[in-house]
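The complex appears here minus one protein chain, its other protein chains still in place.
Letters A and B mark the chains in the order given here, with residues in each chain numbered from 1 onward.
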Amino acid sequence: MAEKILMKGNEAIAYAAINCGCDGYFGYPITPQSEVMETLMKEKPWETTGMVVLQAESETSSINMVYGGACCGKKVMTSSSSPGISLMCEGISYLAGAELPCLVVNVMRGGPGLGTIQPSQGDYFQTTKGGGHGDYRNIVLAPASAQDMYDFVDLGFELAFKYRNPAIILGDGVIGQMMEKVELRPAKARRTDEEIKKLCASWATIGKTADRKANTITSLALEADVQERFNIKLQKKYAEIEANEVRYSTYKTEDAEHLIVAFGCMSRICENVVELAREQGIKLGLLRPITLFPYPKAAIDALVPQLKSIMSVELNAGQMIEDIRLISNGRVPVNFYGRQGGMVPSPEEIFEAFIKTIK
Amino acid sequence: MKEEIIIAGFGGQGVLSMGKILAYGGIMQDQEVTWMPSYGPEMRGGTCNVSVILSDNKISSPILSRFDTAIILNQQSMDKFENQVKPGGLLIYDPNGITRHPQRKDITICRIAAVDEAAKLGNAKAYNMIILGAFLKKKPIVTMENVLKGLKKSLPVRHHNLIPMNEQAITVGMNAVEDI
Partner (left out) sequence: MDIKDIIKPENKVYGKTPLLKDAILHYCPGCSHGTVHKIIAEIIEEMGIQDRTIGISPVGCSVFAYNYLDIDWQQAAHGRAPALATATKRLMPDKYVFTYQGDGDLASIGTAEIMHACNRGENIVVIFINNAIYGMTGGQMAPTTLLGQVTATTPYGRQADLNGYPLKITELIAQLEGTCYVTRQSVQNPAAVRKTKKAIRKAFENSMMKKGTSFVEVVSTCNSGWKIPPVQANKWMEENMFPFYPLGDMKDR
């Protein structure tokens, strides 16, 4: 049996990065995710796998280091928390516009502005709808445990390279700060220069050789028609991601008459809400989107006919609920319960709110 | 088995590491565990708490409003957590610095004079292990063997020479805890 280690979600990100053959991490300290870089610095992976770890001068610089590393076909990543991610959004738009693979981890805290350092899910819109300028999408994974944090690093890189697109792990202060046991996976070696050449030579800036044309990585097109053609290509890619990469899980939805939809730490808390309801004979189920883009539209749509109500439970003022309402399209009431600014509700508190919506 | 615990006190009392050792002990006996700290502004010198769950089954919510056990090490935490103990639950506290003692009649209340015991041992750092011993006496959910294994896991190798001292402190706590 693989070894199980007690670690914080943030530490899991760092260990997973080293373990899955990440080439470079570039970051800037911010609570509640500073343990990611602290763990990497403590572990000194440059002495073992050769992974580069660098504390940048800002989040802006971090994401642009990621851009530079991604241009070289390397598996590169950064992590931050909400205000830092806002700074990175320009860079993420460039990465999407240049079709570069990378991994960004957001351990969300309360906003807007400098906000609080407590857990939040207030960046749902920012992350799933873009965040930076222009028509682009991120692949968004929402972890609900330290194990997810660990596993989604490798998964995030796989998806990022499969689609040459930024992937974002959208965690929160609960998942980042909480310790749980994490089962370590078999290590993957970093890609060799030869492997990178084989995989990325058609686009990466790894040195122009006589057998190919020079590669240029840019997101610039001065002519509108060229830009439009590119944007249409991007949209096709996003449609492909929506067709192939939806991930979600359900809990007691088979006979459910009511459904809670919640992601990340809230999905864990809402499992207890399902139990509280079931104790009272109320047929409540839970759907947890694991990918927030692509969103599990079909899964929710298929449940709608059996439901009397849906409740979206989020650590924000109601963001994901808009996606659920689009899917429900008026067929069933879609209610909301959320806390903001870093407050995290208990299962009992959510259950009370849920009961009120169905009476 | 499922045990939901809040440990609350001042920063520097070893609240977080006590929780971590308990959680590691749970892992050693193949249980599911979560360790969720308060990491807010209060972390900087003020109060500090951690909720620890040990369970034979998968743990859903790591966020709790009611606990099987509250281990309380200062007055602020007493004010905040006394009422969050489930009826029939356990409250363990160190009377040192407590001005308003717990009032509940529907829970078991125990005292552990850990500041005094640590002074007797001549080792202030043994404080949190004395508290842990008191808890394990009242609720032996983790065996001493697994606690020591957990200690080994959570302490850096260079501190492994401290394990016998910790074991002694746990035993002291087990013997010194008193029911009220």
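Going forward, contacts are C-beta pairs under 8 Å (C-beta built on N, C-alpha and C of every residue); 3 or more make two chains touch, one makes a residue touch a chain.
Note that the structure is a prediction, hence the values are computed from the model and not measured.
Remark: the absent chain touches shown chains A in the intact complex. The chain not shown here is touched by just one of A:91, A:115, A:156 or A:173, and that residue is A:91. Check A:41, A:184, A:206 or A:282 against the missing chain and you find that the one touching it is A:206.
Contact between chain A and the absent chain runs through residues 23-24, 26, 52, 54, 56-58, 60-62, 64-69, 71-72, 74, 76, 90-91, 94, 98, 204-210, 214-220.
Everything below uses one rule, namely that only the chains that are shown with their structure count from here on.
The distance from the centre of chain A to the centre of chain B, each centre being the mean of the chain's C-alpha atoms, comes to 34 Å. Looking at the complex, you find that chain B touches chain A at residues 20, 23-24, 27, 32-37, 39-41, 59-66, 153-154.
Interface of chain A with chain B (complex): residues 4-6, 31-32, 116-118, 173-174, 177-181, 265, 268-272, 275, 342, 344-349.
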